[in-house]
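All protein chains of the complex are present and in place, except for one that has been dropped.
We call the chains A, B and C, going by the order they appear; numbering starts again at 1 in every chain.
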Amino acid sequence: MSGYTKNELMIAASARLLTGVENCFVGVGLPNIVCNLAQRTVAPELQLVYESGVFGARPRRLPLSIGDPTLATGSTAITSMFELFAFYLQAGLIDVAFLGGAQIDRFGNLNTTVIGDYGRPKVRLPGSGGACEIAIHARQILVIMRQAERSFVEELHFRTSPGHSGDPEHDRARGWSGSGPTNVVTDLATYGFDEETGEMTLRTVHPGVALDDVRANMGWEPRVSPDVTETPRPTDEELRLLREELDPQGMYTK
Amino acid sequence: MSGYTKNELMIAASARLLTGVENCFVGVGLPNIVCNLAQRTVAPELQLVYESGVFGARPRRLPLSIGDPTLATGSTAITSMFELFAFYLQAGLIDVAFLGGAQIDRFGNLNTTVIGDYGRPKVRLPGSGGACEIAIHARQILVIMRQAERSFVEELHFRTSPGHSGDPEHDRARGWSGSGPTNVVTDLATYGFDEETGEMTLRTVHPGVALDDVRANMGWEPRVSPDVTETPRPTDEELRLLREELDPQGMYTK
Amino acid sequence: MSKVATMREAVADLVRDGDTVAIEGFTHLICFAAGHEIIRQGRRDLTLARMTPDVIYDQMIGAGVARKLIFSWLGNPGVGSLHAVRRRIEDQEPGPLDVEEYSHFGMVCRYVAGASNLPFFPIRSYFESDIPAVNPRIVPITSPYEDGDEVYVVPPLKPDVTIVHAQRADRDGNAQIWGLLGCQKEAAFAAERVIVVVEELVDGDVIRRDPNRTVIPGIVVDAVVEEPFACHPSFAQGYYDRDNAFYLAWDAIARDPKTLEGWLQEWVYDLGSHADYVEKWGAEHWASLKPGPAPSGEVDYGMYA
Partner (left out) sequence: MSKVATMREAVADLVRDGDTVAIEGFTHLICFAAGHEIIRQGRRDLTLARMTPDVIYDQMIGAGVARKLIFSWLGNPGVGSLHAVRRRIEDQEPGPLDVEEYSHFGMVCRYVAGASNLPFFPIRSYFESDIPAVNPRIVPITSPYEDGDEVYVVPPLKPDVTIVHAQRADRDGNAQIWGLLGCQKEAAFAAERVIVVVEELVDGDVIRRDPNRTVIPGIVVDAVVEEPFACHPSFAQGYYDRDNAFYLAWDAIARDPKTLEGWLQEWVYDLGSHADYVEKWGAEHWASLKPGPAPSGEVDYGMYA
């Protein structure tokens, strides 16, 4: 089992960030697998929350969408979306949420709206969904994205969801329940954010990836942690869970 | 059956005001009997709505309070009080509501808060409850009160719930769903409100009551309709329903 | 993680002198047993919040636990007055009581704002009423849109402790309620600490079979107390009836401070717990309050595996 895919590494690295977390806003795709893996390893108490209004979901199959019927059956509570956003999210009850996007900047601001000009976009992306308020109010934001020069950019085409302001004096005003993005996991490396400046900071580089590969795939010169290390590989147990229990068809792990 | 009590007359007169009405905010006591009588006579489609959050109640017994369990069982819908006040009442879906109070003035403004000074009241009354917003948003307000000089007053000690402003130019601003008080039924007479001035206007005097009795029991010289008549007596069928079906113990009709 | 506690433990741990306490429930599911335990433990200087203070707050205020009352309708529903509260306000006897009053919708929206982390909540009420004149926390603001409509706003209400009763909950505090819902959900989400008292503690699977029935999720709950008949003389839909005779009797009890004190001595101080109260009323009384059956029927969520 010593071999593993890039996705398996990203999933395992992300799951470990959930150590001890009690609840998490889950998206579909990778975040869903990440949460399922964390529940079976580092966060046995983890409750899955979906913006569709489900709390404490126990999906019996891999959901294709965040509104899959398997999320409702057997969950702890189903609530209107108003209550989910107002009473749970805006009130600061959500510990962790996953976000991603077409573009991210060095302060963790995200673009999920357009590539090009808003009025006549080159690519019309989905828009905010709940991302704007999730970025503001989830206690902690984890970002999972593939890394490339066109997505890790010096300047966003559109700021859909706020990260850090870059201004330590005025970061995350009162009334924002969350502390913003804390980690980014890509297919090349993992990053944290500097507590002072809010700037994305390289923490670990994946096995087999050179620091220059990381630099070549982003639009700015990254701040590098003085104690940068290699990202830990997935353990045999993590790989077994992923392959045998969570995604036997390899929908998300290949 | 030619004899009847004052309450029976008030109930019958009030019930006839509900002719064809589709839904009504019900209080306990007289309004509850009034609505039940109307359902069996002039308003067979009438839905009973309670501010406790019940729509389409079918009480199997006379409820002592607006939160009686008999109101919930077998009703059409139960809703949170937020939704009842916001989506039903404030949105203008309630056709008729009953209000009363310790004091009423000539424009139908009501006091249910204090007798005397607010800071050190002679009598501390219950306060608004839902009355303030009901007065603003129910399409039509019916008032049932015993008439006396101390309760039909020139000047309220406290205006809890607005009636008409007395200023035809600025009565019932935009955003108010209701048209205000339209009728008052007392133990002596019934009143409407002048469409121009919003002033309470004597319409009918109960059998056996002299116009001077009516005048003697209010704090201002009432406007009198040119075609003032005698209040119709309860019919035999109304009395039968009240005595045999709706209130056999005479809790409210005696 | 189990949050199960006794009423004594829950009140001792979570209700502190000087707290703002909301025991909510609109006529339905008013947790009298929690109020009695707060009296028994001698809490003082509480600010008591409730839409309808009801007999429970007349008892608590009569027992001297509160310095302030936040409310929207002050009466004994279907009966008349709350005499202990009136004595404090009208005669300042045995001392004054601060009051802060709203309309029902205003109180509900205060809880909604508190639950939602909003600095204010807009409502179309209070127009041409004297209520804002005696409560400066109700203020007008103007719509920033073309309409320019003026509305009033109320501030968030965030109790230190909210205590609600539910028919059932699991050990994590996921609570299900049917019948009148009042504003318990909003009051619970708005609070810093939450005690859920239930008629029955049930397995988590019972909750998960009908997740749409869950009104208060365990995530906001600090303690779950199983205490049958805890709402008496209020009621629990499907479990027992409202004891209207007691509501009527309370009027006479509370009219005189001496009879009120005697009642508190006999029914609260002299008893160790709500279990003693249930026993003192006797099995016959509880049998008389039991309703007939009216089953909801069931729906199918479907198994999607």
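The rule is simple: a residue touches a chain if its C-beta (ideal position, glycine included) is under 8 Å from a C-beta of that chain, and two chains touch if they have at least 3 such contacts.
Since the model is a prediction, treat every value here as computed from it, not as a measurement.
In the whole complex the chain that is left out makes contact with A, B, C. One of A:P31, A:P162 or A:G192 touches the chain omitted from the figure, and that residue is A:P162. Considering the full assembly, C:Y239 is the residue among C:F71, C:Y111, C:Y126 or C:Y239 that touches the omitted chain.
Although one chain is not drawn, its touching partners on chain A can still be listed: residues 28-29, 51-54, 63-69, 71-74, 78-82, 85-86, 89-90, 109, 113, 118, 120-133, 136-137, 158-162, 165, 173-176. Across the interface with the omitted chain, chain B contributes residues 22-23, 45, 47, 54-56, 58, 60-61, 68-70, 72-79, 83, 86-88, 90-93, 137, 175, 177. The chain not displayed touches chain C at residues 117-124, 137, 139, 141, 143-145, 147, 149, 151, 153, 155, 167, 176, 178-179, 181, 206, 209-210, 212-213, 237-239, 241, 291-305.
The rule is short, and it goes like this: only the chains that are shown with their structure count from here on.
Considering the contact criterion stated above, no chain is in touch with chain A and with chain C alike. Between the Cα centres of chain A and chain B there is a gap of 58 Å. Centre-to-centre separation of chain B and chain C, using mean CA positions: 28 Å.
Not a single residue position of chain A touches two or more of the other chains.
Within chain C, contacts with two or more other chains are made by residues 112, 185-186.
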